[in-house]
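Please read the structure below before turning to the comments.
Only a single protein chain was left out; the remaining protein chains are all shown in position.
Up next is subunit A:
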């Protein structure tokens, strides 16, 4: 059967998938699907590809949601359709998504896919057609390779449901040679594969530990070996009889070699209504005690765990020597009796991890009576749906053993017991399984023993009661998993306590196990690869320059420099400017601003970052400190441009702060003998050092004198000359006044207005690092403190400070006297804030009142005396 898709004009998707392959390798079908990886889903394209000799299913990871070229497809996995190839339906009962899993002898673990429905679905082959194509191929080759087993997920013919395993080494489906073409597509190292979704930031890069786990898993085949374990499953419906005194040895010690793991299942341990209504869940210790006495004598055993629900009990016993290999064990139970709640029917299960594989044992007691086939199937589904372990449901285990009184009967009217092989054809379980209505993907060994039900207790005679129940194979053992081989499957006629005969089966199961030596090697190799991955996949940013030269910087002027940052790497880059210490959360000096100071750049993008410098009166003294006695440009600040998960880049802000009267202490200003504009920082720092010891050249700073003098001459009648709002702070005229003051202004006309002059005065007073008045004795601020003592405090200030203070207060006093609009409250508050800055928290009101005391009364006499001293 050929679907004809390929023969018609191939769709775009077909074309780009075909481009991945060489001539002679024909893409037969293309399916859009997704895989669950942890909690994430990842899109895949599955392609069935044929050569003359062999077929294989490729799974491609996609670099973007809609592949545009063949380079958007990255081979993620290859499933050669060889003898070990399996395609199984995965029914996740909790979510109604139809999934299927693929596995082959060359891939370590089966992979589960879910067909998806992209909006361009008609570009793809339908799921049905893909399956048909695969089966078409399988059927054609089945004659050559009669051992091939590919259970068809949706066909209803009877092929492929027989038992058997693939461990048989002979007659492999297709030789290595037929699949040699696949080698070209197996990628040794896809660590550097560039995923566009990662580059555009829509998908995160795997980090450290997760990458390590991912790689470890991918290289599993290099260190995982199969180790064979003997598993012994046993089930018995005891029909409510006390079995703690029965000799169980014929049932539990029947194998030649000592088993590694026992899974022992009972049903109807207790038929009392009390046990049913109370959902008895305490394991029956007396029965377990009897079990432990009846095991194979060739080894020491311990009980791993037991789980019970009313009459059902499942006990897992392990060889003491393998106990440390079991790293996880969980138990769970589900009642499917009346209302799907009662525990008289249902299932109990144990999930465990042995070495690297997960195993699940289920003991179930399904609905009774010949007619209840449907109900039994439903019970099976219900148990599958509700028997959940912490991370997985039953179907997610590598090996599953389902045992118990499944209660399937015979669809026979005649109670003549003839040939068991004939009778088995009427076995409801066989019929239901063949019709894919129950136990999909499970195997059962051939039944070579007589029905296990129903006997007259104490005898081997069929039920002689009135009901005259028809014999049936109620008690069964099934398994799921490719690496399990059944050795025996028997009932035990000798044990006659119940109306059921016990059943047991022994298995050899290949359990994935770490080869410690190999694991160590792979582990080391992967650590190195992860290092390489991390180092090679480090987000990188390119900056246009690492030095930003601001050249000359003047007080109160705004400067900016722009520089470009670009992302030329294959990953998105998150950058930010980083704070330099844990205590100081600033990313730069507070007279520098950066915009933007963080951002994200996807591959190929760039961005301009603006760094601004604006030195204001509050911060100028810090800049002066930084400039020190250096002549010319210095690194004013170093910005740390941090790339998330990457390196840091240092960006140096270079510049020279030009000397100005703003920011200098009044003492220094009183020592100058030439205009500041002509001075170097080396001279200024020298003067500053000397100013504490040497006599002042002038009694108060010329700059303050000039401003006050100007105001005295021109501004005495000005309205709102001193305002709390400081609305002239940002005004170009201020900078003209700055230059005029710094060149001593003698020659030229004052460039400003009374208002800008007043603002310049305020800025000059507030820009010095130390406030004009920093009272050691805070009592002076107390309104009740004698004014005489306040005057003494002023007297103690350095001469320039004292003179500035006196001159200023006299001027302000005069101003208030003369100017009818002047508000003494406002002026006292404004100057209080500027002149008295103390590290102590001095209330604004106190500062205002202190200044007010000076402004409200004439201090001419005091001032005259003081000036005399200086």
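One rule holds in what follows: a contact is a pair of C-beta atoms (placed from the backbone, for glycine too) under 8 Å apart; a residue touches a chain by one contact, two chains touch by 3 or more; residues count from 1.
The criterion applied here is as follows: contacts and distances are computed from a predicted model.
Enquirer: From the list "Signal peptidase complex subunit 2", "small monomeric GTPase", "Methyltransferase-like protein 5" or "TIP41-domain-containing protein", give the UniProt name belonging to the chain omitted from this structure.
Expert: Answer from the UniProt record of the missing subunit chain: "small monomeric GTPase".
Enquirer: Out of A:184, A:221 or A:528, which residue would touch the omitted chain in the full complex?
Expert: A:528
Enquirer: Using the touch definition from the top, which of A:516, A:562, A:618 or A:732 touches the missing chain?
Expert: A:516
Enquirer: Would you indicate which residue among A:635, A:783 or A:844 is in contact with the undisplayed chain?
Expert: A:635
Enquirer: Can you work out which residue in A:220, A:330 or A:557 touches the chain that's missing from view?
Expert: Hidden-chain contact among the options goes to A:330.
Enquirer: Contacts of subunit A with the missing chain: which residues?
Expert: 207-210, 212, 303-305, 322, 324-333, 352, 389-390, 514, 516, 519-520, 523-524, 527-528, 530-531, 534-535, 538, 546, 578, 580-582, 635, 638, 640-641, 646-650, 652
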